[in-house]
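A protein chain is absent from this complex, but the other protein chains hold their places.
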Amino acid sequence: MSISLDEVRHIAALARLGISDERAQLAAEELTSILAHMQVLTRVDDERAAGSDTDGKTGMTLRPDLGPPIPLLRAPAFFAPEMREGFFLVPRLATHEDPEPSP
Amino acid sequence: MSVRETVESPRAADSVASGAFEMVVGLEVHVQLLTRTKAFCRCATDFGAPPNTNVCPVCLGLPGALPVLNEHVVDLALRAAIALDCEIHPVSIFARKNYFYPDLPKGYQISQYDRPLATAGRLTTDATGETAASTVRITRVHIEEDAGKSVHDRFAGVSAIDLNRAGVPLIEIVSEPDIRSAAAAGAYLRALKQLLEYLEVSDVNMEEGSLRVDANVSARPVGASTLGTKTELKNLNSFSAVERALDAEFARQCALLGAGQRVMQQTLLWDAGSAAVRPARSKEESHDYRYFPDPDLPPLLVDRARIKRVRNDLPELPAARKARYRETFGLGAYDADVLTAERSLGSYFEEVARAHRDSKTAANWVMGEVRAALNARRLEIDRFPVRPADVAELLDLVASGTLSGTAAKRVFALMAETGDRASQIAAREGLAQVRDDAALREWIEQVIAEHEPEATRCARGERKLLGVLVGFVMKKSKGRADPKRVNQLLAERLGV
Partner (left out) sequence: MTETGFGSHSPEGTVAEIRASVTAGRRSPRDIVDHSFARAAQVRAGADGLNAILWSDIAVAHNEAAALEPRLNGPDAPLLAGVPIVVKDNIATVGSPTTCGSRILAGYHSPFEATAVSRLRDAGAIAVGKTNLDEFAMGSSTEFSAFGRTKHPLDPRLVPGGSSGGSAAAVAAGITPAALGSETGGSVRQPAAFCGIVGVKPTYGRVSRYGLVAFASSLDQIGVFGAHVDDAAAVLQAIAGRDGLDATSSDAPVPDYGEYPPTLRGLVIGKPREYFPHQLDPRIADLCERALDRCRELGAAVREVSLPHTELAIPVYYIVAPAEASSNLARFDGVRYGLRVTDHGLRGMYEATRSSGFGPEVTRRILLGTYVLSAGYYDAYYAKAMRARTLIATDFDEVFRSGVDVLFTPTTPTTAFAAGSRTDPYQMYLSDIFTVTANLAGIPALSLPIGRIDGLPVGGQLLAPHFAEQRLLGVARLLEHSLGAEAHR
């Protein structure tokens, strides 16, 4: 199975990775080659392996509904790229920009 | 310039009878749970704190931080699931729903996906004036965390992110598409809200966002058994918005289908201003959330002991309370309905009734004056300055004859305004009933002097005028005179 350039562009978009066409082309080849090694998995006997994902596992321990919160030794303003009046700032979301005329 | 997209709405709409089609609705309700701390960290859930102050490494999604589930979240979710008659799963799994959004700190939301806490429940709604009693099946109840808040209108050109709400626990209650009308959707939502309030699972406040509703709606020819293509309605800010949006969208779909066109599966936003739906701009080129089990959270195991404990601790539910009100307090069906609609109102009533003993009067006052005062002030009952004991004291004064009914209403108004006690106000305002004959006779003489013709006619035998004269005395006394005694004294004076 080979991964197409379009698929690479699609997953790069999902992962919010801006990659050049050149890099996308290379990635398509690399991923195709890596995934070729994964074909051995098609031989896995599902019957034998099925149903064992949670059996016998211990469940999670829960915490009481109590504070205090884990302290921040530095305030968000210390590490935030951009803050104003206590808010993190980001570029205006596309869904809240003035809509562009549809093509 | 703004080019607003619109959804297709053929003009033929009016000519197509929507009577040929049936509305099919399923509702997804998100409910914020009443916990002290967030779902996966120890930050407070307080509403209204300054931005980004209820935050920690976990809910900020800092590198290296890990989630740990709050036990009370599980118990509250179980309470709802049990009350909704769900099947509780001994093993449920938290998954990651992956998408990018600035108010989603980790780049994924922790939510239960293919292994939810509970499935296959139901909620029965009572008959109302508009709808018959019905049962709506519940598909699932699952636990998830809330996102933060994006504020778009605070600063020019940028969006502002507040993560105080990020990580606050929610349950999502998904219904089967069993709802057949806008009114039935409203009835379902009111019953659900009432149930959740009784369970003390949530404060179910739509304005503060602790209860949010999305609706899936489709239309199909009456008698058909398959489902039509559905659209998802969002931005429904009140129950009446849900009902209006459903009717509008159903009409739009009927018009399309009637014109031989197809309904497109999409997400629509309700615009209350224009009373119409418009398509949501999609956040992503495609929705591919890449769900997978969250490796930071082992399976949630719910054993029988926990289910039993939660079940035993369930508070009294609306139906049981209604029956009890009729039995113990001797109320009629209507009064019991009104007083149990909201848990807090009923509890208020019970306190008044226990202190005052005449439960019928207590019920009338709580349903009448108390509710009117709350509505006028847009107050929640727990913030109302007049406490049940104060109302009981007031009713005691009426029962003992110290206050007339009219005076009691004035005293109550002042109590609501000042928060002072009834006896204090009655004394201060001189509203206690006057039964002193000398004082009453003085008013009677004045009234006879001022209304001589009537007094004369009455003395000559027109007995019906006696009531009119009593009324004048009452007015002169500003309602304080004891009407019975006035009647007696006036009759004596005029010799009738």
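The letters A and B name the chains in turn, as written, and every chain counts its residues from 1.
Note that in this section contacts are C-beta pairs under 8 Å (C-beta built on N, C-alpha and C of every residue); 3 or more make two chains touch, one makes a residue touch a chain.
This is a predicted model, so every value here is computed, not measured.
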Next on the checklist: In the whole complex, not just what's shown, which of B:Pro295, B:Gly405, B:Gly461 or B:Gly495 touches the removed chain?
Outcome noted: B:Pro295
Checklist entry - For chain A, which residues lie in contact with the unshown chain of the complex? => result 3, 7-8, 10-12, 14-19, 23, 27, 30-31, 33-35, 37-38, 40-42, 44-46, 48-50, 52-53, 60-61, 63, 70-76, 78-82, 88, 90-94, 97
Next on the checklist: Using the document's contact rule, name the residues of chain B that touch the chain not shown here.
Outcome noted: 57, 60-69, 96, 98, 100, 102, 105-108, 159, 161, 163, 288, 290-292, 294-298
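The criterion applied here is as follows: only the chains that are shown with their structure count from here on.
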Checklist outcome for this item: So, in whole Å, the Cα centroid of chain A is separated from that of chain B by 38
Next on the checklist: Which stretch or stretches of chain B touch chain A in the complex?
Outcome noted: 1-5, 35-37, 41-44, 50-58, 60, 65, 68-74, 91, 93, 100, 102, 150-152, 154-155, 157-163, 281, 283-285, 288, 290, 297-301
Next on the checklist: Show me the residue ranges of chain A that touch chain B in the complex, using the header's touch definition.
Outcome noted: 10, 13-14, 16, 54, 57-72, 76, 84-96, 98-99, 101-102
